[in-house]
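Dumping the structure here so I can ask a few things about it.
Every protein chain but one is kept in place in this view of the complex.
Order of writing sets the labels: A and B. Residues in every chain begin at 1.
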Amino acid sequence: MKPFDYTRAASAAQAVREYAPGTMYLGGGTNLVDLMRLGVAEPDRLVDVSRLPLDTIESVRDRVRVGAAVRNTDLAVDPMIRARYPMLARAVLTGASGQVRNVATVAGNLLQRTRCAYFQDVTRPCNKRRPGSGCPAIAGDHTNLAIFGASEACVATHPSDMAVALAALEAEVHVTGPGGDRIIPMPGLHRLPGEEPERDTVLEPGDLITAVELPPPPTGATVYRKVRERASFAFALVSIAAVLDVGEDGVVAGCRIALGGVAHAPWRAERAEQALIGGPATGEAFLRAAEAELEQAGPLPRNAYKVPLTRNLIVSTLEGLAS
Amino acid sequence: MNRIEGRVKVTGLATYAAEYPVENVTYAFPVQSQIAKGRVRHVDAQAALAMPGVLTVLSGEDPPPLASGAGELALFQSREVAYRGQIVAAVVADTYENARAAAAVVRVDYDPDDHDVSLRADHPGLYKPDHVNPAYPTDTEKGDIEAGLARAAAVVDVTYETPVLHNNPMEPHAALASWDDEGRLLVYDTAQGTTLSRNTLAKVFGLPKERVRVVSRHVGGGFGSKGTTRPQAVLAAMAARAVGRPVKLVLTRQQMYDVTGYRTPTIQRLRIGADAEGRLTALEHVAYEQTSTLEEFAEQTATPTRIMYAAPALRTAHRLVRLDVATPSWMRAPGECPGMYALESALDELAYALGMDPVELRIVNEPETEPDRGLPFSSRNLVGCLREGAHRFGWEQRDPAPGVRREGEWLIGTGVAASTYPARRSPSKARAVVQDDGDVLVQVAAADIGTGARTALTRIAAEALGLAPERVHVELGDSDLPEAPVAGGSMGTASWGSAVVRACEELKSDGREGTADTTEEVQGDAAFSRHAFGAQFAEVRVSSVTGEVRVSRLLGVFAAGRIVDAKLARSQFIGGMTMGMGMGLMEETLTDEEFGGFLRRDLAQYHVPACADVLDVEAVWLDERDSELNPMASKGIGEIGIVGTAAAIGNAVYHATGHRVRELPITPGKILMF
């Protein structure tokens, strides 16, 4: 680990003032410290924002505001979240381990980096870590990498479960930074790799997430399901956060599908959603919708299994929600 | 009985290698090769030496002298690079943080050559090693395989593959080394055997054995990877000599993947023929494996096939290729574990080809004597294990049809596989002496790597002496104690226990002290085929949506001689079965064909079973009497638990889904791609 200075901020504004190139904000540290030890992250300076007074969950009219420093555990066990946003509670609970969730913050969860093996190994090339060095995952191990929206520069996936649920819930990410305050609607925080895989998100240097605001829960049944070969304490092969609202007439009034483990960002299956809305809530329709979404999949040899997995998962999840 | 060291382990007071308080300690951190083949042209340590706290940088630029000049332990003695991840330099500094930061700026320039890291069954470099680990013939052949296959009513000709697997004990390999004023070396090492580690270090440093002491009082698992001395022990000692201060070196989890051994990947072809009654007419098992260019390690993959089933034609063979990879080594049941995975999976295929129950198929082929050498078995109760297991598991109600049991999206299936492991022993020494308070101190340089050796030896000694276990105190884990073999090959208890019993017998006649050396006794062991056997039963649930596999039940029934301690034995069996589940469903290290070395070098990528994976796992055993083994009448139990588990799970997955995955691990991806 490269030597660095450490300071603790007393307020979000102070944290942003402390920002300079080479500075990184430290939340729970469950990913950043890990990456620093690997030499992947090499900040000159850490500004600790984990104890900022951004650690409350508040109901604001019909919305819920979750502070950026709220620990994952506290989010998942909050009675209001469990009652109104069970999909979010479930997603958080499937992530990492109890010990990690006790420490990891909401903002840190959103900003965690890919677990691609090449990204995490500074002795191998990686465009995300060292732009222009190449992406060996494409010819090498991409078993758990992206099938949607990847580029020739990067096939990484975003590892968060929580972000997938937030994408389905269309949460807003509140950001403050040197350029002022702004609100980024999910799933807009994370970007696809394109030519700049080093940028995971649309945040600018010095931006600090202060809160995540949840709009009123969507109408309909919701679920979060995560697929992994180890029964717990593993990143998703594929995960799904889905909302399905079926009218009395059997017609789909509303549908949201967000997928994890398939792209550089939580992936909203918009084609599938559009194919379903206004149509019948039948297994056949679900399959057609899933296939419509998967038409744009670009699997590689070792992750081709994610195509049938995603298809099955969409169909089975929607069938479960419809019944 | 409860583990003797239980209290120190649950209170955090048990000292593992890196945990001894040592004054003035320094820290070493290795620098690893970033090419898989070639030469180190130059190591530039300037930047590192300028970093805070750095004491020295070791490398081939000014190689610290060693008495032995080749192999994995000959650090910095050659500029040749044999694999990616090989240690090519090391930094010693005042703190861990400083050593590690400086290691990151050591600049190594290479002259790389093209590497070859891929095992293939048609690799032009395949050769026949002189023998396979530890000293088995490479090939065996009797009868006419082709004729046997020709007259068979059913034939299977199948190829199974197993990946690179890593032992991954929870305690990383570590060493804490210091030299005293008289030039004596003391190493706290993560060793499965302090005698062997001492002897190895003495040889590497060109010292008489009396001038080296290795201490390993508690070892955080090894599963074979700490059976042979690993580079960290040599490097720590070398560094301590260089800086004149004690040096602590703890490998990172990632480094463990590179330099502490692994289970070779295997490609195994099995050709089996049987007549209409299920009697084998031919059995052929050929294994392809890898080794490094540094050392030869030839795993004994096909050897269990030599003793399992009666067949008039029986052929086994091993072929090896030297690749630009680290040297594979022992991992829990080397040979038996991957070999029985393939044999027992293929036998399941044969049972389906014959339309025969797989338990009955195995029973029909029970041999009278060892099929390979014709020796009598000292005891053999495979049939008893199969019958007992079938009864307990509810096998009688099983419908063999694959892919027909369903609960919602979950397909359910059951599978069986046999298990075996040799029951060996090695010469050992021991000493027993009456203390002032009348209690007895038993000394033997055994190792307790989690097996419960202290506890088992206490019971053995107490029984031999006719004393309560509380009055016996076993001292182990120190090379200054009477010499003993490693905790490996499932022969620790048999070897050490034999010596302990003899020492106790002598103490009883002497009244004060007894010593033993079982070399002659062990050499005089009669010619028998000595093996433990078992039967593993698995029930799995496979999601038809996601391909996820969950093992809802695992039952192991074992016949392993007299069980010295029921509580410890059950834990050993269950632990082995749990590791076997990992092998079956999730464990896999990838070889990086582009850059060499391994990928997935951590516990987030290399999955071992977590608590949530382990549902209903049970182990029981038959009461087996065998007077040909050792004074305890025991067979080793550390490894048999892992043997056959992956096959039972794979067979259950087939029964659940109708899909036969022949490449481990059986991941959701493989199931979905059928």
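One rule holds in what follows: a residue touches a chain if its C-beta (ideal position, glycine included) is under 8 Å from a C-beta of that chain, and two chains touch if they have at least 3 such contacts.
We take it that contacts and distances are computed from a predicted model.
K.L.:
Among "(2Fe-2S)-binding protein", "Ring-1,2-phenylacetyl-CoA epoxidase subunit PaaA", "FtsX-like permease family protein" or "Tol-Pal system protein TolB", go ahead and choose the protein name stored in UniProt for the chain not displayed.
P.N.:
The UniProt record for the chain left out of view names it "(2Fe-2S)-binding protein".
K.L.:
Give the residue, chosen from B:95, B:435 or B:627, that touches the chain omitted from the document.
P.N.:
B:95
K.L.:
Among B:13, B:50 or B:276, which one touches the chain that has been omitted from the display?
P.N.:
Touches the omitted chain: B:13.
K.L.:
Of the residues B:36, B:219, B:486 or B:599, I need the one that contacts the missing chain.
P.N.:
The single option touching the absent chain is B:219.
K.L.:
Looking at the full complex, which residue from A:1, A:192, A:253 or A:292 touches the chain that isn't shown here?
P.N.:
A:1
K.L.:
Across the whole complex, list the residues on chain B that are touched by the chain not included here.
P.N.:
2-3, 5-7, 9-16, 18-19, 21, 95-97, 101, 168-172, 218-221, 223, 250, 252-253, 449-452, 567-568, 570-572, 574-579, 602-604, 608-615, 617
K.L.:
Please identify, in ascending order, the residues of chain A that touch the omitted chain?
P.N.:
1, 3-6, 8, 26, 28-30, 33-34, 36-38, 46, 48, 50, 73, 76-77, 79, 82-83, 86, 89-90, 93-94, 96-100, 102-103, 231-233
Operating definition for what follows: only the chains that are shown with their structure count from here on.
K.L.:
Quick one: chain A and chain B, Cα centre-to-centre, how many Å?
P.N.:
Computed from C-alpha means, the inter-chain centre distance equals 39 Å.
K.L.:
Which residues of chain B touch chain A in the complex?
P.N.:
Going by the criterion above, the answer is residues 32, 34, 52, 97, 100-101, 104, 409, 544-550, 585-586, 590, 592-595, 599-602, 604-605, 607, 609-613, 665, 667-670, 672-673.
K.L.:
Flag every residue of chain A that touches chain B in the complex, lowest number first.
P.N.:
Interface residues on chain A, with respect to chain B: 1-3, 39, 115, 117, 120-121, 123-124, 136, 139-141, 143, 227-235, 237-238, 303-306, 308-309, 312-313, 316.
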